[in-house]
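Below you'll find the structure I mean.
Note that one protein chain of the assembly has been removed; the remaining protein chains are unaltered in position.
Going in written order, the chains are labelled A, B and C, and every chain counts its residues from 1.
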Amino acid sequence: MTLDWPLQIGYFLLNLTIVGLYGMLLSGIVARTLAKVQGRIGIPVYQPFIDLFKNLGKRTAVSHGAMFYLGPVFRLAGGIGTLAFVPVLFGSEMFSNFNMAGDLLLAMYFMFFGQLGMAIGAGESGHPFSAIGIARGLGQMTAYEVPFALAIIAIVVQYDTLSINDIVAAQQGGVTHWTLFTNPLAVAAAMLAFLGMTGYSPFDVMMAPNEIPIGPPTEYHSSYLAMMTMNRAVFAGAKLILFMDLFFGGATNLIELVIKTWAIYMVAVVVGAAFPRYRVDQSIRFFLRYPTLIGVAAIAYTQAVLLP
Amino acid sequence: MAKRLLIVLTLILLAFMFWDVAGNYVEKTALEALPGRYVAQGPDELGAPNLVTAVVVTYRGLDTLGEVTVLFLSAIAVGLLLTLGGGTDAAEPPKRASEIVETAVEYLFPIVILLGVYIFANGHLTPGGGFQGGAVIASATLLLFLSLPQSRLRHGLLSATESLSGFGYVVIGVLGIALAGGFLDNRVLPLGEYGRLFSAGAIPVIYTFIGLKVGTELSAVLERFKGNAP
Amino acid sequence: MVDALINPLNLVIVGLGIGFLLPLVDGRSPAIRRGLFHLTLAYQALLPLLWLMWLADGAAAQEIQTAGFGPPFSINLRLGLEEALFVAGVNLAALLGGWYLGDLLRDRAAAMSAFLILAMGIDGMIMTRDLFNLFIFIEITAIATYGLLGLERSAAALTAGFKYIIATSLASTFFLLGVMLFYYLTGTLNIDGMREQVGLVQGPIGMVAMALLVAGVVIELKPYPANGWGLDVYESVPPGIAAMVSVGVSAGALFALYKVLPLTAPYLPAMAAIAGATFLVSNIIGLKQKKARRLLGYSSIGQVSLVALALLLLTRLDQTAAIPLVVGGLFVNHLVAKAGLFWLAGALSRENIADWHGLRARPLLLVLFGLLLAALAGLPPFPGFWAKWELVMQLSAGGMSAWVALILIGSLVEAVYLFRWFGHAMQPADETASTPAMPQLLPVVFAVLGLFGSGHIAARSFGPDTLATLLPVYVAIALMLVDGLPGRLKAMLTLAIVAIYSVFIAPELAGLHRLFGILLLGGGLLIAAASLYRDDSRHGYYPLLTLLLLSFGGLLQAETSLQFFVAWEFITLSSYMLLCMGRGAAPFTLSYLIFSLGSAFLLLAGFGLAYAHSGSAALADLVRVQQGSGWVLGLLAVGFLTKAGALGLHVWLPGAYAEADDDFSAMLSAVLGKATIFGLFIAVMQLGVKGGAATAVMYVVGWVGLLTAFFGALMAIFQEDIKRMLAYSSMGQVGYMIAALATGTHMGWVAAGYLTVNHLLFKGLLFLVAAGVILRVGQREMYRMGGLIQNMPFSFFAMLIAIIALSGVPPLTGFGGKWLLINALLEKGWYWQAGLAFFASAVAFLYLFRMIHTVFLGQRKRAHKDLREAPLPLLIPQGVLVLVILVFSVQPNWLVGPLAEIMAGHAPQTLVVNGTLVQSGLGYWDGFMIINVVGAVFMVPLLMLLVLSRFMHVQKVKQFNIVFAAERPESPETTHYAYDFYRFYERALGFLIVPRATAFWNGVTEWSHSLGGGLRTFYTGNGQTYALYVLLYLVALYLAVGGST
Partner (left out) sequence: MNELSLSAITLATGFGLLLIGMWGMLVRKHIIRIIIGFSLIDTGIHMIMVSLGYTRGGTAPIIDAAVERATAVNTVVDPIPSALVLTAIVIGLGITAVMLAYAVQIHTHKKTLSIDDCTDGKW
């Protein structure tokens, strides 16, 4: 397969910009929404942009070492990379990114890239809260990974492919073809896992502001922090798009994309607003209980009902 | 008690087993082929009227050599056990026998020895042989010990006799390989005239060696048991 | 004249003649007496050896007549090949034993006579062809023994001797009565004559006759429980005498059994049952035994029973052609090894096996001891190994699998107590006991040499190719001789030898074998090169390492299952010995060896069954096994899984990996573990695709693999010790390989191959990094480290690369493995398993982060401020491994392509490699493109940060300059979050890792020990009870077979 590399890179930068901006905006919206739910006025939706620029403009920075310095780089590269391996819009060459490099498994495993790099960078800071936060985050990650993986397996079995594009293609032709309706158990498992992935309450113990002030990124500030904010936007966008592609029929245009991803995101936000924080061992057990059972049921359902 | 019961049970079962043999035993009415051949040809082949001797000394000579060995070994074993490291505790000297006995033994001793010699020398002709003769000789020693508990045997002489007669037996056997049909063949010497003392080839020689060996060995064993041996 | 000198009858004549003469030279000239004694023994040993040679070259068996008449009129003897072998063995043992006993016998001409005649009597038992004459020789042997037993004057020895007499005299009474009844029935005493007329031995009298004869012989072989008298003797009499009773008298009894066997055919199954039970039970009781000599007694009885069992079963199968190798091999093995051990035990004169510690300080003794034990345990190249192999093959072919199981279980139990003893010897000692005098050790040295020699001869009967598999041992022995050289020089020598060997065999390897050749030998060389970092002499390390590495070659070159198994056993033995050199390894070596041997025995059983079904011993003919392929595969798979440390069978693994020398841990995990995978490949490729039961086996193996992967990872995260963590990690990673292999598909095998290669790279790297860190820090607990990135940046980088490669995060090699694995599982339809694989690989992140963080990141201890980077000899192999990982990360198709090609020869191809794109039926993956995209993507934020940094004042801050509740932390110890890192995870999932497997195996241990304790309560020590057992044996035999019909 020959690729027109300059064009491809150009397209990707475009995607990156769109998703990045959208992600920033989304976090503003979420903050605002949460404030409303809690009866506060909250920040303006453009506040994340202000914060970003403020951080970028800082004149000083301390470093604890090379890995500390590279941590945010890894983090942001992880976010951007994840986006790079996920097609944004179905049937559009412009919005398909570098999806041809690998399938769903690539996207799933690449999500860890940034986390790992960040964890190592934060580790070098020597701050115990960083280590504690990472330990908790990783621990929780292993747990929600289970229902998520089961859900993925269920739909891979259902569509008999690992290619994200093919999965989206199989959902075209009407709302009823979405995985949400053809395989609701898988979607339920995946969405529960999604709650853990976003790191909102009740699964935010790794950042737990009250006990281990924001956890892993404790020592990061100024430009480092700015890059991490950017990553949150891009990474969140990439994950949302992946979920949309896999479970909600994908999107053929940007409007559809915005609506669907916003809706998916709101699930996490609403749940986060409604439930208090779990202790980390509680959340581990939580994910390994019902979400996992649902995931198991999803595979059984797929095998027994959908395949024959 | 359980053990006693088990013993009884075992013996009862053994008894049943033996009954299987005794109950099914049929007395033979004729000789089998092998002994038949010994009886038919033994006298001619080996020149010994006493077929038991023929079997013992020649046909199954290796058994007999082994038998001598067994006796030699038991003498050694008794010797090893009773001489090294203490031996029997002879706290009080044994009591002397009465004078009658002592005197009788003085007369009897050479006669018994002579009888023993007679028995092993005529082993190929009459019932008897090296072992029997040797045993009689040893009984003379026993007689001696009973009457004179303090008496000592000449250990070196005994030992030399014992060793040399054993070695001589083996040498005769080897001569059998060289001069006759095989190891322990008695025909290294001429068979002589049937029924005479000096006949039946090497049988009388072998029986002499055996008789001497058995006599000295058993005597030595008796002395060991008597205690206070050298 | 020459004819007269070589006449076999001289064995009797000379022994007896000199025996009679010896007392004559009593007292006068002890030197002459001693000279005569040894000269006679030497002649007695030389003569049968010569005959053995001639007979082996095809000379006719010697029929010796006595008294000038042929059988049946006179007694005749025979010296055939079997007789010559046994006589030579016994007389050699007598020669060495006589030398050993020299001091004890010096002043006792009578005892010398008895000893000479004892040997002669045994020779007679072996050679005679007359049943009554056999009785005579039995009695000669017995009484000579009684006499010699009386040499020791302790109450224990005397009572033991008396019990011995009671039992054996009853036995010979039985025998005599049996002989007479046979004579009554057949009219002859000649054994060959009786064989012709064996039809006459029937009816009630016949049955009783046979029972008596059998009981007479069997009791001499000391069957359980009627053998307490024998054990008492072994324990209490001088070891030199005990050796002679154990090997010589038993040899005669065995041969008597061999002669009686054709006459008592109906009793054969009962005898086999007795021998089997005795073999098993005495080994189990041996577990409880603490006293060295009594332990040897149990072992002795077990071994003799095994020889008898082999004889009986082969006779039953009518495989008489195999008897010389099997029975002869087992017999010689027992004879030499057991005698050697008795002598050694006597020379050391330490009663309790726990007192044998400190042998380590005396290398010669240790080597002798280890080799003797290895021989007893049936390891190559000793004769017992070849015999056991042939026995198992024949029994399997004859459908006697239950017997195979019994033999292997018994052998394993025996190995337990033997090597526990060795473990005691390896313990350091406070005091150094006096070294025994050389004259006492000389016989032991000869015994070991004899074992090598006879092993070589036994191996020859399997053809020159098998003989070639012994090459590693000889190389190792040669290296052992130059063990005095400096350590680094020896390391170079090892590397050179292995490198030359590798180059030499490389052209012969193709396909899968070439792949594993590169892994095992190439990887082995690389890891072995790291040993250069140590400059101490490491006695014995390099010869054994050479043995290990060369045996990998043997494994690869193996064409028959035997050659494979030989190499496998060498690997087991050498790795065990190497493991023993680890400082804290002592508590773990035994379980390592036991599980390794258990694994080996399962393989042996599997190969035996394969031979039974395919009729071929070629490794490539496993594929011809049709019926029973499930069983064969099951046995082989469990065997390999045991060695791989699969869940439930893993209890040996963490301790072994953790406590081995640091560089050897890398070898164990990264390289040696691959040998197991190689074996599994061979088994699965040929048998796994058979359908039927094999499919079920594969399914189970698949689950076991994934559960191993999961639990390995889960247990790893809770370890404080870095090597323990790596050990559990290895266990988990191997689990993936097993699972991939078990799919039985092209994709799965490519995945397994890929995972194997990758695991070698990153695990070698991790263990070597750990070695460097441990060297510098002097600790293994990770929480005592921290912040070492500043001191050891390269080590950090190497570990970083390794953990990324392990975790499966793109763009390094790990992702390929995960992708292939998941695809293989999904393609196979193993969806739940795939879910578990995801979970396991996520859990792996936990320990990976913990490891790199606790060691290299976080707060550095003050004491570690001046530590230096790891030494260069450690870093260079690390560099090579990093380089290889990076190359395969950029061009994974260089690895996947050849793998796909290799595996395509064995299963329908489902994986397509198209340029840099790898495609399965489900998905696709272009490693080259991924790394380019990731590289480019990485540049974006990097450039951004670099640019931003131009405008900032980036300042490197000191250690404690952190936002810590507005305070300066107290000390690194309290600030480094490291200890009990995943406490919360334990709270959540800790219930999963309760050490059930350990508890189970402890239970097995306990149970078998108490079984042994229970079984030995039959030994009351009372001579009368023993007499009762003897009588009961007769009755039981009769009732079991004949009865009152």
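One rule holds in what follows: a contact is a pair of C-beta atoms (placed from the backbone, for glycine too) under 8 Å apart; a residue touches a chain by one contact, two chains touch by 3 or more.
No experiment lies behind these values; they were computed from the predicted model shown.
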Which displayed chains the hidden chain touches across the whole complex: B, C
Option touching the unshown chain, where C:A109, C:I136, C:L867 or C:V937 are the choices: C:I136
Among C:F20, C:F37, C:F115 or C:Y146, the residue in touch with the chain that has been omitted: C:Y146
Absent chain, residues of chain B that touch it: 4, 7, 10-11, 14-15, 18-19, 21-32, 34-36, 38-40, 42-43, 49-52, 54-56, 60, 63-64, 66-67, 70-71, 73-75, 77-78, 81-82, 86-89, 125-127, 129, 131, 195, 214, 221, 224-225
Positions on chain C contacted by the hidden chain, ascending: 132, 136, 139, 142-143, 146-147, 150, 153-156, 158-163, 165-166, 169-170, 173, 176-177, 180-181, 183-184, 189, 228, 231-232, 235-236, 288-289, 294, 1016, 1019-1024, 1027-1028, 1031
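Definition applied: only the chains that are shown with their structure count from here on.
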Category of the chain touch graph - line, ring, star, complete, other: line
Whole-Å gap separating chain A and chain C, where each centre is the average of the chain's CA atoms: 53
Between chain C and chain B, distance of the C-alpha-averaged centres to the nearest whole Å: 54
Chain A and chain B, separation of their C-alpha mean positions in angstrom: 106
Interface residues, chain A side, partner chain C - complex: 1, 9, 56, 58-65, 67, 69-70, 72-77, 80-81, 84-85, 98, 100-106, 109-110, 112-113, 116, 119-120, 123-128, 131-132, 134-136, 138-139, 141-143, 145-146, 149-150, 153-154, 156-157, 160-163, 213, 218-219, 222-224, 227, 279-282, 284-285, 288, 295-296, 299, 303
Contact set on chain C toward chain A in their complex: 787, 789-790, 800, 804, 807-810, 815, 818-819, 822-823, 826, 831-832, 834-835, 838-839, 842-843, 845-846, 849-850, 852-853, 857-859, 917, 920, 922-926, 929-930, 933-934, 936-938, 940-942, 944-945, 948-949, 951-957, 959-964, 975-978, 981-982, 984-985, 987-989
Of chain C, residues touching chain B in the complex: 4, 7, 9, 12-13, 16-17, 19-24, 26, 64-69, 72-75, 108, 110-111, 113-114, 117, 121, 124, 128, 130, 132-133, 136-137, 139-140, 143-144, 146-148, 150-151, 153, 181, 187-188, 203-205, 207-208, 211, 1025, 1028, 1031-1032, 1034-1035, 1038-1039, 1044
